[in-house]
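Excluded from the complex is one protein chain; the other protein chains are retained at their positions.
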Amino acid sequence: MNMFLETLIGGLLAGTMYSLVAIGFVLIYKASGVFNYAQGSLLLFAALTFVTLTDQGVPALGAIAVTIGLLVLTAITIEKLLLRPLTNRSPMTLFMATLGLSYVVEGVAQGIMGSQVRALNLGIDDLPIFLGDIMISQFDLIAAGVALAIVVVLSLLFNRTRIGIQLRGVADDTRAALSLGIDINRIWQIVWAVAGLVGLVAGLLWGARQGVQFSLSLVVLKALPVLIIGGFTSIPGAIVGGLIVGAGESLAETYIGPYLGGGITPWFAYALALVFLFIRPAGLFGERQIERV
Amino acid sequence: MSEINLPAAAEPIDQVGLKVLTIVATLALLVTAPFLASEYWINAIIVPFLILSLAGLGLNLLTGYGGQLSLGAGAFMMVGAYATFSLQLRVPELPLPLALIVAGFIAGAVGLAFGIPSTRIKGFYLIVSTLAAQFFFEWLFLKFPWFYNGNSSATIALSRGLSFFGLDANSPHGRYYLTLGIVALLTLLSFNLIRGQTGRNWMAIRDMDTAAAVIGVPVFRAKLQAFAVSSFILGIAGALWAFAYLGSASVQSFGLTRSYQILFIIIIGGLGTIRGAYLGAGFVSLLPLALDWLFQHLFSGHVDAGLLQNIQKAIFGLLIIWFLIKEPEGLARLLSLRRTQGARRRLFPS
Amino acid sequence: MTASAGPALEVRNVSLSFKGVKAISDLSFQVTRREICALIGPNGAGKSSLLNILNGVYTPDSGEIVFEGEHFRRMQPLEAARRGIGRGFQNNALFSGMSVLDNVIAGLSRHSRVTLVEEAFRLPRALGQERAFRDRALEVLKLFDLEKYAETLVGTLPYGVQKKVEIARAIVAKPRLLLLDEPLAGMNAAEKQEIAAVIARLNRELDLTVVLIEHDIGIVLKLAHHVVVLDYGRKLADGPPETIRDNPDVIAAYLGSENAEAAA
Partner (left out) sequence: MKRLLVAALLAGTLLSGLTPASADEVSQYIPLPTYRVGAYASSGELWWAGERDYFRYINEVEGGVEGVKLNYEEFETEWSPDRTVEVYERVKAGKDGSPLAFFFTHGTPATYALLEKAAADKIPLIDPAGGKTETVDGTVFPYAFPLLFSYYSQASTGINYIAEKVGGFDKLRGLKIATVYHDSAYGRASQPAVEVLAKKYGFENIQIPVADPGNEQSPQWRQIREQKPDWVFLRTWGVSTVVALKTAQRFGFPADHIIGDVWAGSESDAIPAGTAAIGYSALAPYPGGTDFEIHKRLKAEILDKGKSDLRDQKLFGAVNYNIGLVNAALAVEALRTGYKHFGARPLNGEEGRWAFEHLTIDDKRLEEIGFKGLLQQIKITPTDHEGGGAARIQSWDGEKWVLQTDWIKADHELLNPLIQAGAAAYAKENGITPRTPETETN
């Protein structure tokens, strides 16, 4: 029983790490209807920039400021050179364009900053904590706290600020928002920049866990099932989806894995997502699309 | 050839003549290619180019014609390759061409199974199903030694080599003609499907699936057909990739990057066109070589090799974006002689 | 021709809502065989939603549909097509990447009997069917004077022509019930007359029952045998054109001041 509980809790906490990545996708999807495959590359770019700067002796705060500046610039560039020319194209075209974007971001980031693995120490001691017999990872606990904080900050941003309310308008009904004179291009820039920031946070946490290197960009593959389960348009959905995927993977590897020879995590999340798709095509928190003909 | 004499307004006689001449020239070139090109060009460029074209064609039927986005092309190629290996190993009586066809059917059946969700899931949600296939088969074919006959390297190779009804096809020329023959045949069959009822059903679903259902297109069946036919072709392409090009293969030969590569081929070449697969495959095969050459001549020695490689990667990404923005119909349209055909089609309407 | 008497189509107590907002509430009416029934009402009255229920794009929350004596809680799009319900859409839903001819042939899909293999190898049956489909589609195109566009990519044609292609596609498979969503929208007066005449002729010569949505009251009153007025998902009036024109509720709610003038 303890083993089960520990597996479950460990999985749930690990799941929040997936949620952190997924939130960036949700933001962009809500505002511009794009499944942004390049989110993983942006995450790598953000973390790599930060580490490169601190390696050069730039203090952490300064490095964060410069990284944020670069992320904003990147967001503006992407909006101008990619989103705007592709306005009103199908979600699939946009998706494929972001696939191309990921090549560009990875090429530029690693070309300039090199492909060496960098250590990233956030000063979090990852020593186990025990709750009775149940072991909990301190690092994952902190990551979960950060995820929660991001959700709170984002919901404040959406509900309390003018930009946020405009953004929600764009997400709900792009045409109506346009007719109200909302500058949708600027909204896109802001959202992509915010998604970059969320990517920075996720990149730092993941980077602290596994070193800042190319494989950071692969976490995108973990985020997709999370989004499917939680729904593409809901930030709470990203959290719940992450928890389900994390717990599901952990339990499956422990309890089903041995019968199948183990190593089933890469596809298990996708199988789980497929099951959810059959039951709830729009995800747990997503909005059902109404077909208009 | 009596049509040539008709005063067809659409195609003046000299144009038809030109067309015939082009076809004849192409055929002649294809047959004599092995004697014109070096062994390197056949082994390392032309054969893989043909196989990638075939894979592109397979995916194009599903994505470009059927409108169903797939990131699992590699998975279905993998199934075809491993099925061929198993058949050749365990049913040695079955000659290679038949084994390829059976392997194609197995891949088609697998594609059909992973296509079932497409009846409930639309648009890019479908990539979940195809990615599930990708990861599942990478795991399956590595996990269970039965699939690779338990050898320690977990790779598959045909121990008896390639033969085509008794003809030895192991030499570069043999591989070339084997590949060319299969690719040409499957292209012809695909072309027939596309211009018939099946193709119409697929395109109707791609252009507007709700309307298609309402006017009586059997959407469910047509989608599954698209998955099955596409996977059939991908499966055969996978077997050729493994045994006619690489010689031996492992799951890594059909990983996610392969799936992306096939997708890029059809984006660049032209979604929803047959020749797009060829143009795209040509582009994808030749671009890295061309960039290599260009960079070696321009910057060799001046720029760090790592930087060069990363710049090439970024350029490749930029080209993809550029194609999507400027030429959504890809090279097929760019190189089209009939540019006057009117406004652009819009694939995948939102 | 199957059921001897009774209505061709009956809508019984149908309700539909989106995200809690009622689009149609408890709607009932009947359409008699071989009549042209017009659905009118302001935007958002639930007219298109109703057509979507009739051929299975939407599932109603409650109620049922009776078509030629058979009861349906929910219609499936393909089932609807198979039973002979044709449909034209409000904003053209043509297959933009295909030629005019192919668009119309697509309407014959459910009659296709050839297998994939026959088609891949172009066996006689496949070729024969292809020829038959082509002939039938050309025949229908001729009806609309569209043969000259047969090989043109449909997305490149003007709106009015596309509208005609859509009707051609809807009737190519000889439906018994035709649902048309604003078939005359965006056309000039001459084109409207032309299409209205075609609809009337189809109705007369092919015994086709027609349910259409149209905003041009003048044409509706001339063309339709029966008018159903909807407002906010409810039925406001139901009857022959003459009585509708004089119904004070309808005038107040829908025809309004300027529309009343147009109707007069």
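Letters A, B and C name the chains as they come in the text, with residue numbers starting at 1 for each one.
What we mean here is this: contacts are C-beta pairs under 8 Å (C-beta built on N, C-alpha and C of every residue); 3 or more make two chains touch, one makes a residue touch a chain.
All figures in this text were calculated on a predicted structure; none of them were measured in a lab.
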| item | value |
| --- | --- |
| Among shown chains, those touching the left-out chain | A, B |
| Per the touch definition above, residue among A:V117, A:I142 or A:I163 touching the missing chain | A:V117 |
| Contact set of chain A toward the excluded chain (per top definition) | 3, 6-7, 10-11, 14, 17, 107, 110, 114-121, 126-128, 135, 137-139, 206, 209-215, 218-219, 222, 249-250, 253-254, 257, 261-266 |
| Absent-chain interface as seen on chain B, which is shown | 38-41, 43-44, 48, 139, 142-143, 151-155, 157, 159, 245-250, 252-253, 257-258, 286-290, 292-294, 304-306, 309-310, 312-313, 327, 331, 334-335 |
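Definition applied: only the chains that are shown with their structure count from here on.
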| item | value |
| --- | --- |
| Identity of the chain that, by mean CA position, is farthest from chain C | A |
| Centroid distance [mean C-alpha coordinates] between chain C and chain B, Å | 41 |
| Rounded Å distance between chain A and chain B, as computed from the means of their C-alpha atoms | 32 |
| CA centroid of chain A to CA centroid of chain C, Å | 45 |
| Residue numbers of chain C (touch at least two other chains) | 57, 89, 93 |
| For chain A, residues contacting two or more additional chains | 291, 293 |
| Of chain A, residues touching chain B in the complex | 35, 81-82, 85-86, 88-93, 95-97, 99-108, 110-112, 114-115, 221, 224-225, 228, 260-261, 263-264, 266-267, 270-271, 273-274, 277-278, 281, 291, 293 |
| Residue ranges of chain B in contact with chain C within the complex | 189-190, 192-193, 196-198, 200-201, 203-204, 206-208, 210-220, 225, 229, 272, 341-343, 345-347, 349 |
| Chain B - residues contacting chain A, complex | 69, 117, 120-121, 123-125, 127-129, 131-132, 135-136, 138-139, 143-144, 208, 210-211, 214, 256, 260, 263, 267, 306-307, 309-321, 324-325, 328, 347-350 |
